[in-house]
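Please read through the structure below; I'll follow up with questions.
Only a single protein chain was left out; the remaining protein chains are all shown in position.
Each chain carries a letter (A and B) given by its place in the written order, and its residues are counted from 1.
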Amino acid sequence: MNELKVLFHINESSRWQMVLINITNFLNDVGQNNANVEVVINGEAVSIFKNKCQQAESGSLCNVSTNLSLLEQMEKLSEVGVKFTACRNALKAQLIDEESIPDFVRVVPAGITEIVRKQAEGYAYIKP
Amino acid sequence: MNELKVLFHINESSRWQMVLINITNFLNDVGQNNANVEVVINGEAVSIFKNKCQQAESGSLCNVSTNLSLLEQMEKLSEVGVKFTACRNALKAQLIDEESIPDFVRVVPAGITEIVRKQAEGYAYIKP
Partner (left out) sequence: MNELKVLFHINESSRWQMVLINITNFLNDVGQNNANVEVVINGEAVSIFKNKCQQAESGSLCNVSTNLSLLEQMEKLSEVGVKFTACRNALKAQLIDEESIPDFVRVVPAGITEIVRKQAEGYAYIKP
């Protein structure tokens, strides 16, 4: 069987759990070796990478335990081949230091360009 | 003219009316015989299939008349060839008995897989 190629797009933090559940169910259904999955993260959704101090400074609710749980789920998915790609423009807009984000996340100059190129390569697009 | 192939993705109940209006306007524009339309339903959007008792038990607002109206619109669209496909994972998560959903709705193991396969077959993807 050819590999199924899928790009998930997330730009709102509230959709993180849905994205991760969708990927998990998909991989359980088709088998990890039959799928090529990438998640492109832009807009406000990159705020998952804000650390405790940054969140406190910005006055936002410091929901560290939730973020940790989501980040742990992301890391487990990355270990079975799921790629996570963050938009540099979005990180800058959210004042997030690129050096502080997890190693399994790749940063690209513009998330939209990544989404366009992947679709041109035959990836399906899904916006959970 | 070749058939236009379209997959609509819905994962939030609040988008049901928009999805059904989009499909109706599209079919009016291109003609029912020139289009191949499928709706993949996952996430919380499958709750449209909750019956009165289930809704009461779960404590949610029992908006049966709204659901009935939407279900009637869906059934009419199914009669002109629109396919409705629900995700089994989502039905389980919402505690909805598969046997209780309308006959015109097909259930698949994972809605995301269906979306990926259809795009690979040349279906356009739309998230209303």
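Everything below uses one rule, namely that contacts are C-beta pairs under 8 Å (C-beta built on N, C-alpha and C of every residue); 3 or more make two chains touch, one makes a residue touch a chain.
As the structure is a computational prediction, the values presented were derived from the model and not from experiment.
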{"item": "Sole residue of A:N51, A:T66 or A:Q119 that reaches the chain not shown, by the stated touch rule", "value": "A:Q119"}
{"item": "Where the missing chain touches chain A, by residue", "value": "9, 11, 42-43, 87, 89, 109-110, 112-113, 115-117, 119-120, 125, 127"}
{"item": "Where the missing chain touches chain B, by residue", "value": "4-6, 18, 21-23, 25-26, 28-30, 122, 124-128"}
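Simple rule for what comes next: only the chains that are shown with their structure count from here on.
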{"item": "Euclidean distance of C-alpha centroids - chain A vs chain B, Å", "value": "26"}
